[in-house]
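Shown below is the structure under consideration.
With one protein chain held back, the other chains of the complex are shown just where they sit.
Right after this comes chain A.
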Amino acid sequence: MTAHRITLQRDGQPPEQFIVQPGQTLLAGAEAVHNRPVPVGCRGGGCGLCRVRILAGDYQRGRMSRAYISIQDEQDGVALACRVLPLTDMDIMLAPLTVPAPAITA
C-alpha cells in the first residue's frame, strides 16, 4: 500500500496536487489539504457536492447516489470523491452539477 499523488486540473489555473494516504478516499485526501480543493458535503455518497471527473488513474468506487451519478456518468469516469479509493496516481477535475442556487444564502 502506497500513497498516491492526485493532480486536480483547473480551468485557467495551474493544477493543484495533493496526496491520498493508503486506504483513504479521494475526498479525505483533499479534505486534509489546507484549502480543501474539493467541496465537502456528506462524505457518504449521498449529496453530490464532491462530484469529480477522473481523467486518468485506476480506482475503486463504492456505491453512490444515482441522483447525482447516472450510469452514463459512471461509464464516463464521473464519481463522488468521497466514494473513490485511488489505486494509482490520478488526474481529476471538479465536475459540479449545475444545481439551482439556494433560495437563501449563507
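By definition in this document, a residue touches a chain if its C-beta (ideal position, glycine included) is under 8 Å from a C-beta of that chain, and two chains touch if they have at least 3 such contacts; residues count from 1.
By definition in this document, contacts and distances are computed from a predicted model.
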| item | value |
| --- | --- |
| Options "4Fe-4S dicluster domain-containing protein", "Metapyrocatechase", "ATP-binding cassette domain-containing protein" or "Protein-export membrane protein SecG": UniProt name of the undisplayed chain | "Metapyrocatechase" |
| Residue in contact with the excluded chain [from A:26, A:49 or A:81] | A:49 |
| Option touching the unshown chain, where A:64, A:81 or A:95 are the choices | A:64 |
| Missing-partner contacts on chain A, residue numbers | 40-47, 49, 62-67, 99-106 |
